[in-house]
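Only one protein chain is missing from this complex, and each of the others stays in its spot.
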Amino acid sequence: RNQSANNQSKKIAVIVSTLNNPWFVFLAQTAAAKAHSLGYETRIFDSQNNTALETDHFENAIASGYKAILLNPTDANGSVVNVNRAKAAGIPVFCMDREVNSANAATSQILSDSYSGSVDVGKYFVQAMHKKGKYAELLGLVSDNNTWNRSKGFHSVVDYYPGLKMVAQQGAEFDENKAMEVMESILQAHPDIEAVFCGNDAMALGAYQALISAGKAGKVKVFGFDGAADVVQSIKDGKIAATGMQFPQVMAQTAAIYADEYFKGKRDFPRKIPVSVELVTQKNVTNYIAFGKKN
Amino acid sequence: MSSNKYRAYLIKFQPLIALIVLCVVLSILSDKFLTADNGWNVMRQISVNICIAVGMTLVVLTSGIDLSVGSVLALCGAITAGLLKNGIEIPSNNLFIGFTVLGAIVMGLLVGSIIGAANGYTITRFKVPPFVATLAMLTIARGLTMLYTKGFPISVLGDNFAQIGTGWFIGIPVPVWISVIVVLAAVAVTSKTPLGRYIYAIGGNENAARLSGININRVKIIVYSMAGALAAVGGMIVTSRLDSAQPNAGISYELDAIAAVVIGGTSLSGGRGSIWGTVLGAVIIGVLNNGLVLLNVSPFWQQVVKGLVILLAVIIDKANSKND
Amino acid sequence: MSSNKYRAYLIKFQPLIALIVLCVVLSILSDKFLTADNGWNVMRQISVNICIAVGMTLVVLTSGIDLSVGSVLALCGAITAGLLKNGIEIPSNNLFIGFTVLGAIVMGLLVGSIIGAANGYTITRFKVPPFVATLAMLTIARGLTMLYTKGFPISVLGDNFAQIGTGWFIGIPVPVWISVIVVLAAVAVTSKTPLGRYIYAIGGNENAARLSGININRVKIIVYSMAGALAAVGGMIVTSRLDSAQPNAGISYELDAIAAVVIGGTSLSGGRGSIWGTVLGAVIIGVLNNGLVLLNVSPFWQQVVKGLVILLAVIIDKANSKND
Partner (left out) sequence: MLVAQNITKKFSGVTALDNVCLELYAGKVNAILGENGAGKSTLMKILSGVYPDYEGKVLLNGKQVNFSNPREAQHAGIAIIHQELNLVSHLSITENVFLGREIVNSWGMLNKQAMHNKTRELLNRLKLSVGADTLVVDLKVGQQQVVEIAKALLTDCDVIIMDEPTSAISESEVDVLFEIIEDLRRENKAIVYISHKLDELFKIADRYIVLRDGCTIESGDMKGMTHDALIHKMVGRELNVIQKGDNRSADAPLLSVQHINLQHPENSKRLLLKDLSFNLFKGEVLGIFGLMGAGRTELLETIFGLNHQSANGELQVEQKAVNFKSPAEAMKAGITLVPEDRKKHGLILGLDVKTNIGLTTLETMQSFGWLNEAKEERLAKKYIEVLKIKTPSTTQTVKNLSGGNQQKVVLAKCLATGPKVLMLDEPTRGIDINAKNEIYKLIRELAADGLGVIVVSSELPEILAISDRILVMAEGNLTAEFTAAEATEDKILKAAIPNSI
């Protein structure tokens, strides 16, 4: 029928917490691409990790007639008001990757469970370290609560093992260069660390660079999070021990498809769809590609 | 009309040209632009920047600058939210102090002006260049925010508080009311009080001002604490709009504020400029952000376009101003 | 010693006091601080900031400022990396141009100086205040970086290129060599050439400089393109050290650079200061960052401490300088 026609009239907004990090760029672009392939006009909004800016984006999107919003929230609590604002305007919101703390604000939330993901990384960490040894942790943006979700998930496991001592916990802003510099200094203070857990893959790569220039590559195990291309490769090469693979592609596409179904009249969406984070190690790395599974 | 009035007039209204051009273009390109809803959105969105930029204008007029406003906004927002939510607890002698919405807000504004005064003090007492003093404060205040919030947002602050950011009053959003009041007050101060004259005089020629018996340090400290307080006001609006205080709120807001000030035709070397100009500057930036969305410009291109337009706006200013 | 030499000398060495104090404190608190390895680390880490800050010093001496350095660093790094990895392809008439390491670097530096020149041009030709012109460029260059990289890092650039950031040459890391050369060159320019004189003169009294027949615009454009080129150099180092160009590299580097300049005793109102001072300033900041991590100060406190130390350093400067 004239479906494609009335799709033309419908616009879908993709509001993403930041584009300063390839992982989110990928998430946003996949979502936009999928929605586009389903015949919708789409646009990406960059909230720059600023919930206030996200609010502006919501207002502007609503005012300029977007009919659905695929959201990657900046903050679980802060974004609630925004989602509710959209809901009030009768616009469905589909959360990707990060959740908003509200039972029924969003039409559906397709979530990557950072917490349990980092729990898995923690478990593997313990096993790889044989339950003992000194290690360091690189946090992301200390002002960003997702940083803490991952850190907490990790520690919820690791802290049970008295043999594992965290000798340094420093912030590196999810930034590769910063991570490298911080790691260089940590290695000075604690030449004897045997592992480092990084809040994301960019920092893992930075930490690895630091290890190289300190001649410690291979002697210190690096653990990351996300599943970025370079890291998947590094795991193959045995440079990086493990990472928590998230599935931005799956989440983004599901969200886009849901939006499409919503327009087609479907309403009974599952409130939450957890997309589990999978542990990628040298053993199983061959099954994975950047941000996803081989198929 | 005397050359000076004429000049003041120019400074006040050059940016208008840029703004009008912008609006015309936008309303041609998008039918959504000139709608009431959108209008209110833009005004609500710029209200925060206006509060900050007005304070910045006062500082810049004394040939200073305040880079700490963004962090101050975050800190004051967090403190108000914290006091509202948890009050002050002193477990040792299990004492608990609760706060009313008003009380919490007052505290927030107080902290803002104290930090501002601290800026003013280091600048006047130790002759630290404003750029450095406030740059240091930018880092310090951000750190304090982290310490206070432990890196987590403080959320769900109650409907009364939410009114500040989201409520309406006689058909106009409350944040807009706030910014209007701030602007009018600032205009009155700059143009109708001795303090205003002193601000311009200090920016124009500090030596001569001193020899005219003006207490430079006092004026500067007042001005910086005003800037701090206004940043705090911005903090209240942001926090209330989100019903949550974000520890990383207000990052790089100082740049938007300064951009507004300069687009408004205020000279960064001090002594010349006006609040009205700044308001126009802020509106231009707000309309621009809004327009780029309406026109569905991709976020990457957006930055490029935004930069170019800001540049253009200032160039138009200069072209029309007879001075220099 | 003539009062001129005397003052230059003061400006040059005041920050040394702050630095020494800092180092003594750190070496007491951490036995790891005063080790050769750590020394090289710090020097490698500050090499980028030194390159940028030297360019910034030249700009600030003319009483200008360049906020765009961070984005320029990112853009040039990305372009060099892109050319190395993918060269230039023009599918239409299926043309492909590959680049040698040297070629790619030259292109990167070229882009840097062109952007710098563009800054200089808008500032001189349209009388746009440097703060605004470069603020706009900050946004524009970042946008271009995003467009060029599509938001994804460009990685695995080959061992030759990696040498720039990670290699050693006669027992000294290459980045350190680069920064040393940059510094010496800048010192020569500022103190031994007419251009240097003009830079100081323009910052000191632009009108007098003009009346002395100096071509202000030319000098400024040169200075800004130098700053751009030096930012590009920084971009090469960062990119090569990570063996990957990050689209979000260099964010807020301008603040570190400016901090270095000011801690180094260069006056933001222009006309007075020295490259050596800036170097000391950069070292202070680098040592501080390093020390805070060595002592494993909590990330929350780090910002507070950093802010306070910067403030202190500048206050010590002022206290020891008889001028002002």
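By written order: A, B and C. Residues from 1 in each chain.
Note that a residue touches a chain if its C-beta (ideal position, glycine included) is under 8 Å from a C-beta of that chain, and two chains touch if they have at least 3 such contacts.
These figures come from a predicted structure and were not determined experimentally.
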- Among B:Ala201, B:Val223, B:Ala259 or B:Ile310, which one is in touch with the chain left out? B:Ala201
- Message: Given that one chain is not shown, which residue among C:Thr35, C:Asn205 or C:Ser298 touches it?
- Response: C:Asn205
- Given B:Pro91, B:Gly171 or B:Gly213, the correct residue touching the omitted chain is B:Gly213
- Message: For the chain left out of this view, which of C:Gly77, C:Gly108, C:Pro130 or C:Gly271 touches it?
- Response: C:Gly271
- Task: Touching the absent chain in the whole complex: find that residue among C:Lys127, C:Arg197 or C:Lys318.
- Result: C:Arg197
- Note on the structure: Hidden partner sits against subunit B at residues 2-7, 192-198, 200-201, 204-205, 207-215, 271-272, 322
- Task: Name, in rising order, the residues on subunit C that touch the hidden chain in the full complex.
- Result: 2-5, 7, 192-194, 196-198, 200-201, 204-205, 207-215, 271-272, 322-323
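We adopt the following convention: only the chains that are shown with their structure count from here on.
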- Centre-of-Cα separation between subunit C and subunit A, whole angstrom: 33
- Message: Can you work out the whole-Å distance between the CA centroids of subunit B and subunit C?
- Response: 29
- Among the residues of subunit A, pick out those that touch two or more other chains and give their numbers. 19, 142
- Task: Going through subunit B residue by residue, note those that touch at least 2 other chains and give them in order.
- Result: 142, 146, 151, 299-300, 302
- Query: Within the complex, which stretch of subunit B touches subunit C?
  - Reply: 122, 126-129, 131-133, 135-140, 142-144, 146-147, 150-151, 255, 258-259, 262-263, 267-268, 299-308, 310-311, 314-315, 318-319, 324
- Note on the structure: In the complex, subunit B touches subunit A at residues 30, 32, 35, 37-38, 41, 44-45, 48, 142, 145-146, 151-153, 155-156, 166, 238, 241-244, 246-251, 289-290, 293-294, 296, 298-300, 302
- Query: Within the complex, which stretch of subunit A touches subunit C?
  - Reply: 19-22, 25-26, 29, 139, 142, 167-171, 175-177, 180-182, 184-186, 188-189, 202, 205-206, 209, 212-214, 230
